[in-house]
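Notes to accompany the following structure.
The complex appears here minus one protein chain, its other protein chains still in place.
By written order: A, B and C. Residues from 1 in each chain.
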Amino acid sequence: MTLVSIIGFVLIIVGLWGMLTQSNIIKIIIGFSIIDTGIHLLIVSIGYIKGKTAPIIDNSIVKADAVNQVVDPIPSALVLTAIVIGLAVTALMLVYAVNLYQRKQSLDINDFEELKW
Amino acid sequence: MADILYNTSAVIALIAIVLAGYRSLKGPNVADRVVALDVMTIISISLIVYVAALAQRIIYLDVAMVYALISFIGVIAIARYLERGL
Amino acid sequence: MVKRFLILLVLIFFVIMLMPLVSDIQPQTELNPLAEKYVKDGPDELGSANLVTSVIVTYRGLDTLGEVAVLFIATAGVGFMLRRRKDSKLNPQKKRESSEILQTGTALLTPLIFLFGIYIFLHGHLTPGGGFQGGVVIASAVLLSLLSYPQAEVNHKILNAIKSLSGAFYILIGVLGLYLAAGFLDNRILPLGDFGHLFSAGAIPVIYSLIGLKVGSELVGILDSMQRSDS
Partner (left out) sequence: MINVIIIVLGILMIASAFMAIYMRSLLSSIIAAGVISLLASIIYLLLAAPDVAMMEAAIGSGLTTVVFLYALSKVKNSGEDNHG
């Protein structure tokens, strides 16, 4: 376990704690975005190799010896697309929250009890 | 010699970012937090340039340019929200 | 009180469940075989200096296609939920005009930010960045204009045209790769050129520009429909 993966793990747990304990819908969405950041940190920390540099070949990297000089490019590529999806999904959730507010004039999750049993 | 220079600058930037972070967490007013966020943005740009110098990659400077060109938009949005213009 | 206790229990269970996953992450010392293949063969095979770009655009091109589809669905959802009600009884309150400084600064900065976004996605195969980052930067430029001129309207015909055409051409280039080169979204339908120059890496700059236009217009769509919905 590396330092950054610990940070990411703690962020995931804190965000989950916030999602479960808070009753304001916008606070729940903020907790979701904290979980998002934590997961991204965790994934990027998997690909890091100590002492190596970014997988972009320019003057400071020999092309033939790149295998011994660069880090894993695949986690970066995965996280890159995940961040954009995270923004779009956050926007969609906020729009749902606005619609719920227009329905009941409240943002408290305990006021929406149609599906409660 | 260069090591001492690098380490000193990193320590200075870290102290500055911790102080600004303290203000952004504690600040009694929203305006305090917004100004602290702006200060943290500027210090982050200098930290990014520090990382680029440490890794000796000139291409990292593109990230600092994006930061400097884009990140003030969040502060402007908060200001517009506070004056009821959003 | 019982609820708090249950939440704490769930969280502890979650930590115990995920702990082995995190503690298995060991500091690596060398690349795993798949990444080693990408790093070793990527520069000669595809001609792209940025290996992340070659993974996103070609090696894992189908993932990117799915990502663009998810982005499209999310934008459609936002536009559907926030559609403007014509018979709304609430008359939208007048928004406060922005100050002179902000308007002048916007007029100065917006073309520069646009230009920088285009630079980012054209140089996606040489420097960090690419279609997604460039699209986000372009969306930020439009957002700056929306913040300083709240009454302004985005031209929806042009926006929808950019959205549809860039998506269609993206698929078209992918299918062309299927016929002319090795597979879907292969970039070797154009000559590879000199390694490390702007006109190199085959079709990667074209594909990444189309992705940039697509992502930028989708994000502008989200921001515009969130800004102008009166409620």
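Points to keep in mind about this one:
As a convention for this text, a contact is a pair of C-beta atoms (placed from the backbone, for glycine too) under 8 Å apart; a residue touches a chain by one contact, two chains touch by 3 or more.
Remember, predicted model here, so these are calculated numbers, not experimental data.
Just so you know, the chain we are not showing touches A, B, C across the whole complex. Contact between chain A and the absent chain runs through residues 3-4, 6-7, 10-11, 14-15, 17-18, 21-22, 24, 26-27, 29-31, 33-34, 37, 40-41, 44-45, 47-48, 52-56, 70-71, 75-76, 79-80, 83-84, 87, 90-91, 94-95, 97-98, 101, 105-107. By the touch criterion stated above, the residues of chain C touching the omitted chain are 50, 52, 120, 128-130, 132-133, 136-137, 139-140, 143, 147, 219, 222-223, 226-227, 229, 231. Although one chain is hidden here, its contacts on chain B can still be listed: residues 6-7, 10, 14, 17-18, 21, 24-25, 29-30, 33-34, 37, 40-41, 44, 47-48, 51, 54-55, 57, 59-60, 62-63, 66-67, 70-71, 73-74, 77-78, 81, 86.
One rule holds in what follows: only the chains that are shown with their structure count from here on.
If each chain is drawn as a node and touching chains are joined, the picture has every node linked to every other. The distance from the centre of chain B to the centre of chain C, with each centre set as the mean of the Cα atoms, comes to 24 Å. Averaging C-alpha coordinates per chain places the centre of chain A 16 Å away from that of chain C.
Averaged Cα coordinates give chain A a centre that lies 21 Å from the centre of chain B. In chain A, the residues that reach two or more other chains under the touch definition are 54, 56, 58. Residue numbers of chain B whose C-beta contacts span two or more other chains: 59-60. Interface residues of chain C, counted against chain B in their complex, comprise 95-98, 102, 109, 112-113, 116, 120, 127-129, 133, 137, 140, 143-144, 147, 150. The touching residues of chain B, when paired with chain A in their complex, are 55-60. For chain A in complex with chain C, the residues that touch the partner chain are 1-2, 5-6, 9, 12-13, 16-17, 20-21, 42, 45-50, 54-58, 63, 66-67, 70-74, 76-78, 80-81, 83-85, 87-89, 91-92, 94-96, 98-99, 102.
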